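Every protein chain except one is present and positioned as in the full complex.
On to subunit A.
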Amino acid sequence: MTKNKEIGRARRRIEGELKVTGQAKYAAEYNVPDLLHGYIVNATIVKGKIESIDEAATRAVPGVVDIIHHENRPKMAYFDMQYSDMDAPPGSPFRPLYDAEIKFHGQPIALVVAKTFEAARYAASLLKITYTEEEFDVNLKTNLDRAKKPSMGLATLIKPLPPGPRGDFDAAYATATAKFEGEFHHGAQHHNPMEMFASTTVYEGEGKLTIYDKTQGTNNSQLFIGNIFGLKMGNVRVIAPYVGGGFGSGLRPQHQLVLSVLAALCLKRNVRVSMDRSQMFTYGHRPETIQHTRFGATADGELTAVNHVAHSETSRYEDYNEVVVNHAGMLYPAQNVTLDYKLVPLDVSTPMDMRAPGGVTGMVAVENTMDQVADRLGMDPLEFRLKNYAERDHSSDKPFSSKELRECYRQGAESFGWKDRRPTGQPEKRGNRIVGRGMSSGLWDVIALPGKATAEFNAEGKLVVSSAVNDCGQGAYTVFSQIAADQLGLPLESVKFVYGDSELPLSPIQGGSYTTGVVGSAVKLACLALRNKLFKLAQILDGFPLGDALPQDVDFMDGEIIVKKDPTIRVKLTDVVAFNQGKPVKASKSNIPNVFKLKQYTRAAHAASFVEVEIDEQLGIVNVTRAVTAVAAGAIMNPKTARSQILGGMVWGISLATREESLLDKKMGKYVNDDLGEYHLPVHADIHDLEVIFVEEHDEIINALGAKGIGEIGMISMAPAIINAVYNATGKLVTALPLKVGDLL
């Protein structure tokens, strides 16, 4: 096998130039001929029924072509199953424009179609809708008594419910020397990717559609539309090569997709529907969650008792679940553990996966509680964690496929200067400010799924690799190209990766940090199969140039097969293609996880963050002045794009801890700060010195690449480390995120 030349090399994104020069097109930028524009009308009540829709003023606006709502929509599927998608939680999925019922504020209830976006939007504002309103409830805190166990389904397979109790928590907690009981809360958050949801549906004639969609899964949108409208899958083509950020919001097909298709089928025209920013607050969100912890340790710092309970909101129609409470039992070897995770159905839209779903939520409670216990023991927080380092996953009694968290702690602490941390209550002063230092562990499960790729070598000497997968900008295309290049010993320039089209080999939705592992492994396998095929063809070329060489006796390098023992014997790959009558030599391969083997291990990426905060003593203003995150995530395919992923995660961690929150008006049932002026994401002035360290980690178990994925791990340890640092400076534990101006007065 040739050595890796591309894998592990810092490469900038292959599509980067297209993006920064505006050549990369997004879903709302395909200006197909005779395009109509749809604007979504959203419900202004939370629960009830539409009584009447008065269209007169809307129809009178010049340019308006049609108004579509539940009374005049074309036929849609009847069964729940047909509205399901690859990320649908158990329940009865929401159906846009299906009937008169209103289930959440902002629910799409009509589509105004016009010749221009502006006319459609203005006309939509004139639609007069009357409702009968019913009582609703969106208050998580006052409904905890209604909490229930999540229903089981496909989602709970990937995001397992907590394991049963182990040991005797009550007894261990009662006898613990140092203990802490805490309650933690964060409100809803919305993904707010830069690119807003849009679908441009091209009506190709008789039941045939090409859709440019904003999605994290072309096949997912394809299946969804095919099922709802009873179209042949072959007649629905979904194209989404570029995605301007997803963060999970594109894991489920969004309303605008259904509505643009509905209008296109109704009018037999090309239709685009785009959301505006406030409409980006009308589908899924990270659920508001309330958590309770009770941790106890012995006098010498052994963590013996762990109790972690979470209550999250979900909608009335689906049980959205995430892994919030499972991680303490995996991170620490405590022998007495009880975990519980419950849902409270409210009159909201179903929550959705949002970057590191559950992980960021749970780790805040776990790691802030850990620091409180350490504090009561008079122990350094890092020392306390090392004392309770789990060499094996005690929650499932399995070994880790690999775990270099100890090295994350060591390298992170050293680079940060953890030894300079002062005990809580004796902070260093810098002018009006006091300094705090805090740390946290992070963990994210490695998910294994099947994926497929095709590789072909053509007469121009190019390796063309394809998959339906798409890329939110994280660098997946670049990494796949690097993987492919190495399998055939080609320079990166000789690889062309074709992507983001449902007609290409099937790919799962891209999320959960598994895309590199899943699709990257398929790319590797497909390229290896192609290599094999090329070799076999080369063997039977005229004159049998390779003699009796076996596959292991040759190298593939720069477009040639070279016999190792006698490098003068070479076969050009293009000659192999010529021999194949000029047709590209092609191989497809699926990456089917070896579930039997995988099941024997706990598979997770780990991280540790170290954070310094400065806090104005009188005004209580917090700034995260410095942070180091050390990550152990198996093989790092491309250190440049990987570092960017972790940096993005760290910034989002700062946001989670100190900035963003969707403000819910509980009387109106509406998120009121639904624009980027008032939904506060961090700005440059909020972000200071950030450092990323990748710790070496080898993993032979998880997948063909040994890569665990880095999409979410960079975010998880940041928020708890920030809150721990604030505690270190002030002696105040902040338990409601985000920490806001005023909270430390």
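Note that in this section a contact is a pair of C-beta atoms (placed from the backbone, for glycine too) under 8 Å apart; a residue touches a chain by one contact, two chains touch by 3 or more; residues count from 1.
Going forward, contacts and distances are computed from a predicted model.
Between the names "Phosphate transport system permease protein", "Xanthine dehydrogenase YagS FAD-binding subunit", "Ring-1,2-phenylacetyl-CoA epoxidase subunit PaaB" or "Molybdopterin-dependent oxidoreductase", the one given in UniProt for the chain missing from this structure view is "Xanthine dehydrogenase YagS FAD-binding subunit". One of A:His191, A:Arg659 or A:Lys708 touches the chain omitted from the figure, and that residue is A:Arg659.
Listed residues A:Lys232, A:His684 or A:His698: the one in touch with the omitted chain is A:His684. For the chain missing from the display, the contacting residue among A:Leu144, A:Ile540, A:Ala578 or A:Val741 is A:Val741, taking the whole complex into account. The chain omitted from view is touched by exactly one of A:Glu614, A:Asp699 or A:Glu712, namely A:Glu614. Of the residues in subunit A, those that touch the hidden partner chain are 44, 118, 121-122, 125, 432-433, 614-616, 618-623, 659, 663-665, 667-668, 670, 672-673, 675, 677-678, 680-686, 740-743, 745.
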